[in-house]
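Here it is, the structure, as structure tokens.
Apart from one protein chain that is not included, each protein chain of the complex appears where it belongs.
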Amino acid sequence: MIVVLDASAEEGEILEVEVRIRGFGYEVYRSTGENCTVLSALGPPREDVKEALEVMPSVSRVVLVSPPFMLVSRAFKQEKTAFSVGCVEIGRGKVVLMAGPCAVEDRDSYLQTALAVKEGGADILRGGAYKPRTSPYSFQGLEEEGLKIMAEAREITGLPIITEVLDQHAVEIVARYADIIQVGARNMQNFKLLKDLGQLQKPVLLKRGMSATIEEWLMAAEYLVSNGNHRVILCERGIRTFETTYTRNTLDISAVPIVKELSHLPVFVDPSHGTGKWKWVPSMSLAAVAAGADGLLVEVHRAPKEALCDGPQSLVPEKFARMIDSLRGVAQIIGRTL
Amino acid sequence: MIVVLDASAEEGEILEVEVRIRGFGYEVYRSTGENCTVLSALGPPREDVKEALEVMPSVSRVVLVSPPFMLVSRAFKQEKTAFSVGCVEIGRGKVVLMAGPCAVEDRDSYLQTALAVKEGGADILRGGAYKPRTSPYSFQGLEEEGLKIMAEAREITGLPIITEVLDQHAVEIVARYADIIQVGARNMQNFKLLKDLGQLQKPVLLKRGMSATIEEWLMAAEYLVSNGNHRVILCERGIRTFETTYTRNTLDISAVPIVKELSHLPVFVDPSHGTGKWKWVPSMSLAAVAAGADGLLVEVHRAPKEALCDGPQSLVPEKFARMIDSLRGVAQIIGRTL
Amino acid sequence: MIVVLDASAEEGEILEVEVRIRGFGYEVYRSTGENCTVLSALGPPREDVKEALEVMPSVSRVVLVSPPFMLVSRAFKQEKTAFSVGCVEIGRGKVVLMAGPCAVEDRDSYLQTALAVKEGGADILRGGAYKPRTSPYSFQGLEEEGLKIMAEAREITGLPIITEVLDQHAVEIVARYADIIQVGARNMQNFKLLKDLGQLQKPVLLKRGMSATIEEWLMAAEYLVSNGNHRVILCERGIRTFETTYTRNTLDISAVPIVKELSHLPVFVDPSHGTGKWKWVPSMSLAAVAAGADGLLVEVHRAPKEALCDGPQSLVPEKFARMIDSLRGVAQIIGRTL
Partner (left out) sequence: MIVVLDASAEEGEILEVEVRIRGFGYEVYRSTGENCTVLSALGPPREDVKEALEVMPSVSRVVLVSPPFMLVSRAFKQEKTAFSVGCVEIGRGKVVLMAGPCAVEDRDSYLQTALAVKEGGADILRGGAYKPRTSPYSFQGLEEEGLKIMAEAREITGLPIITEVLDQHAVEIVARYADIIQVGARNMQNFKLLKDLGQLQKPVLLKRGMSATIEEWLMAAEYLVSNGNHRVILCERGIRTFETTYTRNTLDISAVPIVKELSHLPVFVDPSHGTGKWKWVPSMSLAAVAAGADGLLVEVHRAPKEALCDGPQSLVPEKFARMIDSLRGVAQIIGRTL
């Protein structure tokens, strides 16, 4: 960390800051210039130490020279994290496709969509049994009933299933059914939930919060990994910007190469929530794969116009199947399979 | 709701849309112009109906003509919501001051700060026993031990206490000690937590999410009220914008008059988190009161440079006491007390 | 346009609004529901009419049901705009590559880079003779001297040149040398400049403003087209968001398919300014082409570490040449050439 002192700081004050820095276990080096004095505090970056120093009257500013995440960083672990879920390998050469409807609405329709996306080329089935809804008056999901339907779809298709958990009370039950547990954007900083999931023996897909910086997102992943769960997938799903007329969110494709450089964890993209409109999904899926995404999370619904939630962002199975060919071509160009 | 059809929509398609709208229980009126046909669907605005219509191929766009919140709106209840917490009246003429440190760190220091802010003019004591921290390695709060210290401070000062609940597991214990329960910005859309708090007999202070629109914020309050809890305080605490060098957040003072027009609920402002620096707290407190805030939530710490969290945004008790006089003057100008 | 009236509007007031709407030349249809009255005003969407109606006391809200741009819209002209600059066809099957250094710094280095990017596969040479700089103390460009060097590079390489114009005074001189004139992000709403360029017989590349909505961007293009210049290229270059640590801007790749649906104008992407770091340029270039961009604007510099401006976002010619192969592969997958 770099501690910049006020131009007016006197020797006694500078010494006081140096003592405080050493008290946190850092080595300190001083550089004195014409206009200001700068202290270099050598040791791990810590937000709390930064805050403690910033309130000292002679301190003008504290700069963290390296990011605050550790276990999820490439500096800590150079090789990419990869693991298997059923027969599906995540984080290796193959771009993984997770597909299915936003919400599980009824048995027949879910099973039909499941079969259709399998045939279309999906590797993993998605579906929501517990739904976070902005309005208390909207459909909130079938809960355990929905999980059972998904489990049946797994039986029939042979594909692993991923579904979202909304709260700590449901962790146990969701973990009983799901192969991968999804943490939604609104829960990215639900730290208690992250801790509980960190202690679980199930892979977790962690969506980026709607207005989360890349650093905050990786710190949220650090909660999972530091609690013992190393099978974490990061998923970009669009961030909130001033453009709200034509897209629900702005899909931040640049997060893919950036996070892949900063972290060893696999990075997925959700082009359905990311844009909010099914018609942008194929082109944004292509862009995500071209940018190096390790997988996609796509909403596919047999009959989007009857969907109880997020219909506007769902592809029909035929469109999903049709876009796979182009995705495969792009994957090959950058040395991957799909 | 207004349903705008594609210019190319044919009679059969228009009829199909009209039938679907009526199926949701709305009356439909058609306006046919040279370039497009517009259907007016008369009835309550519903996000899910909007979504269901937007996927129909001949529908170009659906516009909600009135906001989706109901019970929290002025349209539903004209007179301002007001209630008492101990001897403190919230939502009436007096601007209410909630003050105290970010986190409860140890008994002595908390009690000292509590006495100092009481003397300074605070109406309610704040303090955190459970702390949401970006880093898993930061101090996470004293938990129940902290709640006990706050309860002791209430005994000594006679002031009601407010503290944050982070997760459903802690609702019961926090409710046992606190007079007002705070929902933090990161939990504003933790819908399960909101439901649980909605069923509680305790006032709730609901902070605006870091990137929540005013509409989403009021919908979150709707979760509380529609589950039975009518004693809700809204609290603006700064939103996330591109300006990150000089403030942690951008305090949206304009949210105060806007929310007061849209809703009957009392609106508070947190200038400490809103700016992230104690030196902007007095001027932003003055601005908030001038704009009509029903109260303030201010961080005050006996010795901010030793604080384990959020030191940089805490006032010392002397500065807190000193700003009260100006606040009182401004309150009087706009016909209130403090 | 849809005019939503207050629930309390009385017949006399409603009639007054209807008269005013008709006064602007619109047909009016009224829909009366239990809670509110809605007037449909049929005719072209106009911001000024919207504003004029919104100040009427009984009007609650006015909604434009179609976007305000006209000449640049697909509704006005279905077929894609395409044109030639020298031997280069823009807006047709080939993805066009514009490349070169941010600023023209000296003759030798510019000519060397020009030859290198030509060899690497560039179609058009870029370079800045007039530079918009945040600081008055930074290098501001070689001005006409720079234009002459670019003209010489055109002679040598046979490639057309594109360069930025900063102000009206320089339009004439820039037009004398350049084959395509660039309008930078900071000038996207410099309406006087747009008008002047609209009257010119030179293609214009219009960058999206740093915080411009897609609608504002297309309205800026409308200034060019409505003044007579139909050869307009739109260029996405990253928007300003809360993420400022790892990228200078957030490149909005989703703008590519959206603008291509809304408008017939060709859409380019600038991955160099869009991310601010050369190392993200190859993956974002791939993403842009995969998403359907009609071309790229890439910063390439022979020796970025000696560049007088924007060094961090420039590729060396070797890296530029190396990424072309993958770009070509992706272009083919989506049915284009490069």
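Read from first to last, the chains carry the letters A, B and C; within each, the first residue is number 1.
In this text, a residue touches a chain if its C-beta (ideal position, glycine included) is under 8 Å from a C-beta of that chain, and two chains touch if they have at least 3 such contacts.
Because the structure is a prediction, the values reported are computed rather than measured.
Engineer: Among the chains you can see, which ones touch the chain that has been omitted?
Structural biologist: Hidden chain, whole complex, touched shown chains: A, B, C.
Engineer: Given the contact definition stated above, which residue among B:A9, B:A52, B:A288 or B:A307 touches the chain not shown here?
Structural biologist: B:A288
Engineer: Check each of A:G43, A:P57, A:G93 or A:G158 against the chain that is not shown and name the one that touches it.
Structural biologist: A:G43
Engineer: Considering the whole complex, which of A:E27, A:E145 or A:E306 touches the chain not shown?
Structural biologist: Residue touching the chain left out of view: A:E27.
Engineer: Residues on subunit C that touch the omitted chain in the whole complex?
Structural biologist: Missing-chain contacts on subunit C: residues 46-48, 51-52, 54-56, 68, 132-140, 166-170, 186-187, 189-193, 195, 210-211, 216, 219, 222-223, 226-227, 240, 278, 304-312, 314.
Engineer: Tell me which stretches of subunit B touch the chain missing from the display.
Structural biologist: So the residues of subunit B touching the unseen chain are 211, 213-215, 239, 241-243, 245-247, 250-254, 256-258, 261-262, 274-275, 279-280, 283-284, 286-292, 326, 329-330, 332-334.
Engineer: Write the list of subunit A residues that the hidden chain touches.
Structural biologist: Against the left-out chain, subunit A lists 2, 4, 7, 27, 29, 31-36, 38, 40, 42-43, 60-61, 63, 65-66, 75, 211, 240-242, 244.
Note that only the chains that are shown with their structure count from here on.
Engineer: Over half shared or under half: which fits the residue numbers at the contact of copies subunit B and subunit C, same or different?
Structural biologist: Same, since most residue numbers here occur in both copies.
Engineer: Quick one: report the Å distance separating subunit A from subunit B, using the average Cα coordinate of each chain.
Structural biologist: 26
Engineer: Measuring centre to centre with CA averages, how many angstrom lie between subunit B and subunit C?
Structural biologist: Subunit B and subunit C have C-alpha centres separated by 38 Å.
Engineer: Specify, in ascending order, the residues of subunit A that touch 2 or more different other chains.
Structural biologist: As it turns out, subunit A has residues touching two or more other chains at 211.
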